[in-house]
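Here the complex is missing one protein chain, while the rest keep their positions.
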Amino acid sequence: MTAVLLARGLAKSFGAVVAAADLDLELRANEIHAVIGPNGAGKTTLLGLLAGELRPDAGRIVLAGRDITPLPVHARAALGLGRTFQVSSVLPSFTVLENVAIAVQARAGSSFRFLRAAETDESLNGPARSSLDKVGLGALADRPASTLAHGERRLLELAMALVQRPRVLLLDEPLAGVAPAEAEQLLALLESLRSEMGILLVEHDMDAVFRLADRVTVLVHGRVIASGAPAEVRRDPAVRSAYLGEDDEGAFDDRTDQLRVTGRASFRR
Amino acid sequence: MDPLLLLVQLLNGVQLGLLLFLVAAGLTLVFGILDVINLAHGVLYMVGAYAAAVVLVRSGHFALAVLAGPLVALGAGLALDRLVLRFVYDRDHLDQVLATFGVLIFVNELVRVLFGPAALPFPLPAGFEWSVRLPGGATYPAWRLAIIAAGAILAFLLFWVLTRTRAGMLVRAAATDPAMLEMLGVDVRRLFLLVLGAGAALAGFAGAMAGPIVAVQPGMGDQILILAFVVIVTGGTGSVQGALLGSLLVGLADTLGRSFLTDMLRLALPPAAANEVGPALASMLIYLVMAGVLLARPRGLMPVRRAAR
Partner (left out) sequence: MTARPRQRSRPAARAEAILASAVFTAIAALLVIADFLDQPFYLKLLTRALVLALAALALDLAVGIAGLVSLGHAAFLGVGAYVIGISAEHGMTNGWVQWPLAVAAAASAALVVGGLSLRTRGVQFIMITLAFGQMFFYLANSLSRYGGDDGLTIWTRSQFGTWLSLSDRRTLAWLSLSILLAAYLFLRKLRWSRFGRVLRAAKENERRMAALGFAVGRFRLVAFVISGALTGLAGVLLANLTEFVAPAYLSWHRSGELLAMVVLGGLGTLHGAVLGAFVFVLLEEVLARLTTHWALLFGPFLVLVVLAGRGGLVGLVQRIDAPR
């Protein structure tokens, strides 16, 4: 299978803090590739580099055969790089439907149209509605996005990303703070997307990671310490020591402890 | 180009630059720490100049007058915070612009009512009416040299405070990452008040020092405010080093441009055209410099390195 998103030798430092060091990553079409690692491992930095919000100090990024390293965020998005944010990022004062319609608008035709009302534009609203139905938010289409519950916002973000039919979808902790029942729905949805795009998943919930992922990459201190099929990664001694080893220099905060517990639970199964 | 004139104009440029620095330093730190835009900062410069002029005429003591400038400006700055600024810290920039614009037109008019629209007399202090003989034979007013010396000393002091004292380090840290200071338990609000007060006093001092060489009249702060903005944009918002660099750049570009640009254009253009284009270009020069900096480095020459999220 060919790589739809490829990172080679990515490096990024913030002063003395190394957030990415000679980082290689390959995302294939139609796979779910999970990136895990303790807090501060550089996962969010990696997403920032891939999406174009951060400039790498070194290395390059290739999307579907095209070097996108010098491109800004919006140009990468236009080439088919969709994403959701760690903290849901929607347009709160717009309706749910309009949030998705704007995503359609980014792809469909020109946005330099000055006179016709966008709100009643069926060429935008039609696809938006079917995307909302797909994530199960169809009934909430006319509500302002600001009134949505936390989990519903996550779904809305996903609907906005999906309606653009991206080649690659970057998901930053899609399950964080989502209630169990909703999480189940979300997982099923992600599973169904595998056939349409490559998904790069950053997630703390190890159960979800090992259930969904075709491959797993483990980051620690900005470096890849292991990458491969879930079963291999689970057995990898370096990974086990990174997650289960002694309290190394207290660099991990309490969220790491929580992760460590879930991690251990998953590994034992 | 006459080398003596060049020397004199270089000194004039440095002198203008250092005055600008005194005004811009406080302003840039206020932006840096609380992301607040304060159009009334130029008013403090005017208040300093008026306070000094009044004290000078009433008492005849120049030292007293130069002291009155920063003190009254400090009081005005704190009053400004009490009465207006503290209500708009959390508001968006538009609200800050309008509220401080309201203050600015009010104070300008108040000064006009109290002291009249004409410039206030501000004689050179006794002992400073002479000129210094420069190498080569030109002369230079002692008072302008005093401004250069005072500006340089204050700039040095300011950097010393910012890099060597605890309060100064907190101020610099606040300009880089205000949220982090809040977490460390530092009262950013008080720190801000400290910077605002210091900035007001510096601006007032600049007004007092500039008094004898500029026209002390209503609205005199507007001009310096806009120049300070150019300085800050050019140097990099929130950066005191940037403000110093930007001030000297703007001071020199403005002064040298006004005295030499027309002559230089004569080399390339017919005299009549040069006489017409020269002054126009000279008055726009600092803005063109700013545009050039924006094209090359949108965040200014010496931007503050913001902490990564």
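Letters A and B mark the chains in the order given here, with residues in each chain numbered from 1 onward.
We take it that a residue touches a chain if its C-beta (ideal position, glycine included) is under 8 Å from a C-beta of that chain, and two chains touch if they have at least 3 such contacts.
No experiment lies behind these values; they were computed from the predicted model shown.
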item	value
Selected residue (touches chain absent from view) among B:A174, B:V230, B:A274 or B:V304	B:V230
Candidates A:R83, A:R154 or A:R234 - the one touching the absent chain	A:R83
On chain B, residues whose C-beta touches the chain left out of the figure	31, 35, 37, 39, 84, 87-88, 91-95, 97-99, 101-110, 112-113, 222, 226, 229-230, 232-233, 237, 276, 279-280, 283-284, 287-288, 290-291, 294-295, 298-299
Interface residues of chain A (partner: the chain not displayed)	51, 53, 72-75, 77-78, 82-83, 85, 89-95, 98, 102-103, 105-107, 110-119, 121, 144, 160, 164
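The rule is simple: only the chains that are shown with their structure count from here on.
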item	value
Computed distance of Cα centres, chain B from chain A, in Å	48
